[in-house]
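If you scroll down you'll find the structure; I have some questions about it.
For this view, one protein chain was removed and the others were kept in their places.
By letter and in written order, the chains are A and B; residue numbering begins at 1 in each of them.
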Amino acid sequence: MDINVVAQLNSFLAAFVLLTAFGMLVQRRMYGLVHLFAWQGLFLSINTAIVGFVAGKHHLYISSLLTLSLKVFLLPYILHVLIQRLKVHKEVEVVENVPMTMLMGIALVIFSYYLMSPVTQLSTLVTRSTLAVALATVMIGLLMMITRKHAVTQIIGFLAMENGLFFAATSATYGMPLVVELGVALDILIAAFIFGIFFFHIHTTFDSLDVDQMARLKEED
Amino acid sequence: MILSPINIISSSVLLLLLSVAIVPLLKSNQRLLINTSFMLSSLASLLGIAGGVWAVGGGITNKLILPIGLPDLPFHLRVDPLAGFFITVICLLSFFVSLYSVGYIKGYLGRRPVTSLVIFYCIFLAGILMVVLADDALFFLIAWEVMAAASYFLVMFEDERIENRRAAFLYMIVAHVGAIAILLSFGIMAGLTTGFESFNGYTFDAMRQAEFPLKWATAAFLLAFFGFAAKAGVVPLHVWLPEAHPVAPSNVSALMSGVMLKTAIYGIVRVSFDLIRVFPWWWGAIVLILGLISAVMGVLYALMQHDLKRLLAYHSVENIGIILIGIGLSMIFTSFHMPLLSALALIAGLYHTMNHAVFKGLLFMGAGAVLHATDERNMEEMGGLIHRMPWTAALFLIGCVSISALPPFNGFVSEWLTFQAFLLSPALPSPLLKLLIPLGAALLALTGALAAACFVKAFGVTFLGHWRGHRNPRVHEADWFMRSGMILAALTCLLLGILPTLFIDWMDIIPEQLAGSKLRISAGEYNWMWLTPVAPERASYSGLIVFLGILLVVVAAYLVLHIRPGAIHRAPIWDCGFGKLNQRMQYNATSFSMPIRRIFGFLFNIKEQVKLTPRAVHKAFPKRLNYYLRIRDRFWNWLYKPVVEFSFRVSRKVGLLQQGRIQAYLIYSFITIIVLLVFSR
Partner (left out) sequence: MKLYRFIIEILQIAILLGVAPAFTGWVRMLKCWSQGRTSAGIFQPYRDLLKLFSKDVLLADNASWIFRFTPYLVFGTAVLAGAIIPMLSLELPIASTADVIVLVALFAIARFFTALAGMDIGTAFGGMGSSREMTIASLAEPAMLMAIFTVSLASKSTSLSQMVHVIYSGQTVLRPSIVFALLAFVLIALAETGRIPVDNPATHLELTMIHEAMILEYSGRHLALIEWAGMMKLFLFVMLGVAAFAPWGIAESGDIVAISAAFIFMVLKLVIVGIVLVMIETGLAKMRIFRLTEFLGSAFLLATLGMLSYFILE
């Protein structure tokens, strides 16, 4: 493949990753969120494969397959089941002031670009320009965790952040060593299970998954 | 005397002062007084226009030193193209307004003496002209004070109302805080120019020669910007403006909004581009950001108003913001050494200055005509005036279309140029600016669209529909003097809109002198028809063709549809078959802006209450329903209230010195003398 075409595909996928991140930021429905998350995983996985091809690093194919199976199928499936078991699939979350959240997201993108522009100038990789997008994805995931109240959406925010980190690793250094990636994937998987178990407990204790309920845990004077 | 721009303009100022001098002679015959003095001031305005146009068109710079003033500190006068441009703008509007005033002021006859109004009107105009003529800090500040004081008395003209006195007082305070800042700024520059031992640094010429170290230049610029921003009503220093402008007589409101604010713009351009000349990009960024905030906040505040003149006053805040956007962009481009782009942005800002003067003057004159006819400023009490005041309605509509930035009128040209300047910002070398400046363009677009919404509201509620009011005054159309002032202003709006190339070619010398490049707005065949900033393939606009094209299609469609004698039957309102409509069921100003109030409500301090009177058969059919809405400026609580409270506390402390006993005062003087003697030993 022509290097220009690859760069173009890469930036397209980066743009879509960013778009899904913004989509998750403002999506109200649970299933919608899970679907967006799966799409983001798909874009990441394709991107990893392409980067692996152009850089000639074959371990990236494995990592791409891992992403595909884990983030496009397994984790969304777990979340799906979780949502169904917890009977929250009909819950529509209140998102405060959507346009304002979007503007904050835009500000974060600009900030990441500002932060990353010196790095971008030094790097010679094809994927260097997507670094800012990766950082922005991480930050938007964090913003999502801050603006949401529901525990499940917070998890998705957390996973989206991880996606951003993974993306950053791919675009900054053509991926981490395989061992690290396998470890991270395992961590994510286990984390998802633990979260699931915790949610059941939270749900039975508080009869809700609204994390604002946690405020009840504070010390009374 | 040699015929030169500066002599013509000076004689115009002299003519204005002369008409002040003859007022006492005519005091007994008020009608004659109005006719003569306003005719004289329109004559003076014509002289000013001639001088200004000549100075800009010829690219002439004249100087004059008057041997008056303080000993060894003579007054310096100077006319260069920049000053000439502002003088043209000022005199253009003051010509229209003076004509209008002949009719408008007669409305006061029999109610109150107008002598003071006439006197201060002329002094006010002379003061504005002197500000622009001044070429040294001393004369500038004196002229500035003359202008401020005269306008204070004009705001106070109807001083029996407490709101007028309050507004005038607030205006006076802000004007003086600003004046102090300007004084300090000039002090810094003069001190750096020649040191503090000699006073020769007070002339602008000396300042132009000097090189300022960045730290001091920044201090001088920030002080000057603060002072001028206070005069221009830049958010957050805008609170006085919507209080003071509406309560002045309408002809004065037109001048205050239309041209007095422009002296502040003049000051900003003069200080930054001409006196300091070299500056870092973030000065421009400050101007740009405050301009954007003023533009958006100004129009949002305006949307919340239901007092016609107050609404217009808030729009001045908005338009000053738009002008500052152009100037701020120009400063940013200048600091990155991009003369062509800088010229484009500067022209955009200055062209909007001229446009705003004309259409805001027109709108205030129209509002004055409505006020004159109905004795009402509250739009909720108006409606349907288009039937009884057709001339005023049509002319006011032209003002509305112009200020809403709709082609082919003039407001659009300057906003379009500003957009083009925004669109060229990707050429900037700084990555952060590249990403942030386009968002400013989006804010400007928001401002333009909101302004259109606001003027649909202003025109629709005032002139369309049925009369909403409780009173039923005898409404009459404005007389021919008032009409002629408005007609001329409306024609100017159209001309500035459809032939912008002529005017921009005329003023192209200004960016050449200040920003280092001409814009050369037009290129190619029939170049006077196309507005093509930078390059014809980049963007082009022809107001003339838009105007003629629409006109042609409208006329053609009208003729085609009237070949068959079209039958038009008048019928009662249909309204989806609902009967029993009355005029209280119309949309009014408050209901019109309700969606926008809900969307942008978080920017204001809003208190909204609906009260049902209990004696109702059912909740859905209350006997009476009271709706209460109060919208406050958040800035008042954030910024001004602490200052007010602080100054009250301090003055109470100081007030303890007031004993009312003469011995105590003698002791104070005695102590002062002793302390001074100790120090000066």
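Convention: a residue touches a chain if its C-beta (ideal position, glycine included) is under 8 Å from a C-beta of that chain, and two chains touch if they have at least 3 such contacts.
Predicted model, so just to flag it, every value in this text is computed and none were measured.
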Residue touching the undisplayed chain, where the options are B:201, B:361 or B:448: B:448
Touching residue (missing chain; options B:111, B:471 or B:570): B:570
Contact residue for the chain not shown (choose from B:339, B:407 or B:500): B:407
Omitted-chain contact residue, chosen from B:554, B:625 or B:644: B:554
Selected from B:25, B:109 or B:585 as touching the chain missing from the view: B:585
Positions on chain A contacted by the hidden chain, ascending: 8, 11-12, 14-16, 18-19, 22, 26, 98-99, 102, 105-106, 109-110, 113, 129-130, 132-133
In chain B, positions touching the absent partner: 383-384, 386-387, 393, 397, 401, 404-407, 412, 416, 419-420, 422-423, 426, 431, 434-435, 438-439, 441-446, 448-450, 452-453, 455-457, 459-461, 464-466, 530, 532, 536-542, 545-546, 549-554, 557-558, 561, 566-576, 581, 583, 585-588, 591-596, 598-599
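Convention: only the chains that are shown with their structure count from here on.
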Intercentroid distance (Cα basis), chain B paired with chain A, Å: 50
Complex interface listing, chain B residues touching chain A: 431-432, 435-436, 439, 602
In the complex, chain A residues that touch chain B: 97, 106, 110, 113-114, 117
